[in-house]
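To start, the structure itself, in structure tokens.
Just one protein chain is left out here, and the rest sit where they should.
Chains here go by letter, A, B and C, matching the order in which they are written, and residues are numbered from 1 within each.
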Amino acid sequence: MDKVLPEARDAVADIEDGATIAVGGFGTAGVPWCLIQALLERGTRRLTIVTNNCGINGLGLATLLREHRIERVIASYIGQNQIFAEQYLNGEIEVELNPQGTLAERLRAGGAGIAAFYTPTGVDTPVGDGGIPTRYGPGGSVLAQTRPKEVRTFVVGGESRRYVLEEAIVTDFALIRATVADRHGNATFHAAARNFNPDFAMAARTAIVEAERVVDAGEIDPDNVHLPGIFVQRVVAVAAGQRS
Amino acid sequence: MDKVLPEARDAVADIEDGATIAVGGFGTAGVPWCLIQALLERGTRRLTIVTNNCGINGLGLATLLREHRIERVIASYIGQNQIFAEQYLNGEIEVELNPQGTLAERLRAGGAGIAAFYTPTGVDTPVGDGGIPTRYGPGGSVLAQTRPKEVRTFVVGGESRRYVLEEAIVTDFALIRATVADRHGNATFHAAARNFNPDFAMAARTAIVEAERVVDAGEIDPDNVHLPGIFVQRVVAVAAGQRS
Amino acid sequence: MAARAAQELQDGEYVNLGIGLPTLIPKYLSSDKHIVLHSENGVLAIGAECAPDDADPDIIDAGSAPVTVVAGASFCSSSMSFAMIRGGHLDVTVLGALQVSASGDLANWAVPGQLVRGMGGAMDLAAGARRVLVLTDHVARDGSPKLVERCTLPLTGRAVVDRIITNLGVLDVTSDGFVVVELAPGVSLEVLRTSTGAPVALTSWSLGGNPQPVG
Partner (left out) sequence: MAARAAQELQDGEYVNLGIGLPTLIPKYLSSDKHIVLHSENGVLAIGAECAPDDADPDIIDAGSAPVTVVAGASFCSSSMSFAMIRGGHLDVTVLGALQVSASGDLANWAVPGQLVRGMGGAMDLAAGARRVLVLTDHVARDGSPKLVERCTLPLTGRAVVDRIITNLGVLDVTSDGFVVVELAPGVSLEVLRTSTGAPVALTSWSLGGNPQPVG
């Protein structure tokens, strides 16, 4: 069993136009820079991207935005990501904003075979009630917005509370940045580079890991595997610090 | 911050009659033998126990069954656990059987603030349809049985399928066996001794860890903490291999 | 039977073997296949069983037997282990059966009137694995068929079984019901059919792929 491919471009060679891709990373940590770069070079278009913040300082996924490769983003935060904000506002991309914990849990659910779950996050807000703009038209008009979600009361541990129903997300691919991966796909992450990476890998039909170090099976302590190889289909070696 | 208590009996001193307790362990691995023994010695009664198999070969939780301390068990498997089978059949205890993955997920949900979730496991079986005996009466008559659960169709990743709604479990206490714990409650588990322990700790209002080795904060690699200290309220040191 | 089941497993597959008969399969796996064995108590890449004296008491399989792990192994929590199962990440599971219906329903955990000993992980495996193989004697101890038109016992899962391997042969569950894939050496189609509680079809495909004489 050897999941290692020679180059990042080999690992993304079958990502076709219109694919849905979960991309790990939070801020500058744990971003699969090289796989994003390979996808950019491949020229794939009309992508749906699931990600926390869709690039930072013009880097990472922002490079795909700049080349107009993305048509839809499922994320939690735009912040100061200028090109993300611009394309959302000018109607070029459709954006579905999720609470960050809901985003992580929706992909964890997708990976775990859970179809949907009830969370307290977003009850009595536009997340539960609907009305968050998803697509803008000319002049800042709102062409489409989120719809209301089901809200239901449950008693948990003796406490009655209302919860909103959120559905799982499964993607075609996941792009993952790991610190170490072995040839069977087992991976570990250093510090806050872990973030969404394990959840997103689980949610994808094909999870592609770029790792700063690729080792033989058996070199990672079985007690300390952060992402078991069963969730990983492809591994590519990149240099530590390598970003493209 | 120091969550370490001198003795197992100190750690269980406020577990009152009628408490609901999640107890980690699968077979002989990761069983909190010393905390169970301390609970036995304390004499607490009318317990609801959440556990996979409720003791093995007359040991562990089977000792609480033998002393008639348990009135209700939420578990996945009775197997060859003779005293568990006897007390279920003679109506002394109420038993709610769950698919093993559903059991783990219900407690993980309780710990994660998720009220309920839809799982494919158990659709079109007595788990979803109801009818599993929960309490027997004289002569093997069934006094109570599980009720039907909600079943709903979701489309996940393009595939339409039916799922059954399962609710979270939150407990008063959890008894956990770890390999190493630090004074802040961070814990690691060796091999298959991990099993339900992290999920159960998360689900409890008060999680009590017996650890084969107690170390100072900072001695466990932050990348390899299996159970973060935020989920753990008390730690007790036991000897490796110590079972009572 | 276990040897035949071993042939079903392909190089690179992630596989969970249920307790009982399926645990015999690893002995028959050819060494040129790399199969990753999963155990629902949170072990991935199980190796050989080991003698109790050499055993690490914390390394056990779902049947509580002491085992080893091989290179590339990992341990995880129960919720993560069942995320693997339920999330469709297992290529194959091999389970025992009390009954299998012509539409692939599986019953293997409870008999009305007998003590219910719990379903353990069987329902999750039946619902979650991409391919569900059943490994079982063709008929019950009392001679009654286990392969039936409709299960009379409580189900483990509906329409989940893909293929059944018995002492009499190999059958697929198709939209047309049971289809014979192979007959065990010396077993006639007639014997297979009379031992089966539902019609068994014979497709040209199965004829072509079947080295044993049929009928």
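Everything below uses one rule, namely that contacts are C-beta pairs under 8 Å (C-beta built on N, C-alpha and C of every residue); 3 or more make two chains touch, one makes a residue touch a chain.
All values reported here derive from a predicted model rather than from experimental measurement.
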In the full complex, displayed partners of the excluded chain: A, B
Of A:Gly113, A:Pro133 or A:Gly229, the residue in touch with the unshown chain: A:Pro133
Listed residues A:Leu5, A:Leu40, A:Leu59 or A:Val123, member touching the removed chain: A:Val123
Interface residues of chain A (partner: the chain not displayed): 26-30, 52-53, 56, 75-79, 85, 88-89, 97, 99-105, 107-108, 119-127, 131-133, 140, 179, 189-199, 226
Residue ranges of chain B at the interface with the undisplayed chain: 1, 108, 110-114, 182-184, 186, 202, 216-218, 220, 222-223, 225, 228-231
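Rule of thumb we're sticking to: only the chains that are shown with their structure count from here on.
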Chain centre separation in whole Å, for chain C relative to chain B (CA means): 28
Sequence positions of chain B contacting 2 or more other chains: 105, 119-120, 189-191, 226
Where chain C touches two or more other chains, by residue: 69, 75-76, 79, 82, 85-86, 127-128
